[in-house]
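In what follows, a structure is listed as structure tokens, so that the remarks can point back to it.
A protein chain is absent from this complex, but the other protein chains hold their places.
So, chain A:
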Amino acid sequence: MNCNREAIALMHSYLDGELYKEDERRLRDHLQSCPSCQEHFQELKRTTTLVKNATPVSAPPRFTANVMANLPKEKKRKNYLRKLQRHPFLTAAAVFFILMFSGIFTAWNQDQQVTVSKQENLEIRDHTVIVPDGVTVEGDLVVRNGDLRIEGRVDGDITIINGDIVESDSNNESESDNRLDRNNLRAYSGELTEVNQVYEWVWYHAKKTFKEIFTFEQD
């Protein structure tokens, strides 16, 4: 047996209580025939005894009391956090709602540019979208962040977000009256929706989504 490697490894395994019977016998046989390993083994055993018997120390007096005095006070915020950790589904739902609403609010606040659905022959002037006289717009019209003036015709629904439907200039009041009548009668053939408040905006989104789902199901 190689004294330096194998025998010493076996000694340590023995001291860790991890030596199989067969190896233990091999170690014992070797120790009987090898004085230097015997000495090494005795020293190791003595070392472990010395270390094991090192007086167990006790914590200083009033240790527990000191720890208890230094514990952080139970805080409401902590309870709150713990509750969040205990109810992952509730937390997930809350996060979802925060993200959803913040998304809609941001879309409402940031988009200050006048946008209009893609239709030809529309004029945009000073935040006002004009359907010029004699022009007929085919399909639904959506105006965002601007007013809408209809001098011609719209064939479909009108949605105005963050804006108004404007009647004519004050110069030609008499004409405008006529046109107003005409507006009321035939300027657009579908529904008119105006969305001006944030909650309306949210409602509009919800309705739109619902409608889309509904149409989808009908198809």
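Just so we're on the same page, a contact is a pair of C-beta atoms (placed from the backbone, for glycine too) under 8 Å apart; a residue touches a chain by one contact, two chains touch by 3 or more; residues count from 1.
Operating definition for what follows: contacts and distances are computed from a predicted model.
S.K.: Given the options "Sarcosine oxidase delta subunit", "RNA polymerase sigma factor", "Aspartyl/glutamyl-tRNA(Asn/Gln) amidotransferase subunit C" or "ABC-2 type transport system ATP-binding protein", which would UniProt use as the protein name of the unshown chain?
M.R.: "RNA polymerase sigma factor"
S.K.: Which residue among A:N2, A:S33 or A:N70 touches the omitted chain?
M.R.: Once the missing chain is taken into account, the touching residue is A:N70.
S.K.: Quick one: say which of A:L15, A:I104 or A:L192 touches the chain that got left out.
M.R.: A:L15
S.K.: One chain is left out of this view; which of A:E43, A:D133, A:E191 or A:E212 touches it in the full complex?
M.R.: Touching the chain that is not displayed is residue A:E43.
S.K.: Which residues does chain A use to touch the chain missing from this display?
M.R.: 8-9, 12, 15-16, 18, 40, 43-44, 46-48, 50-52, 54-60, 63-64, 66-68, 70-72, 74, 79, 82, 85
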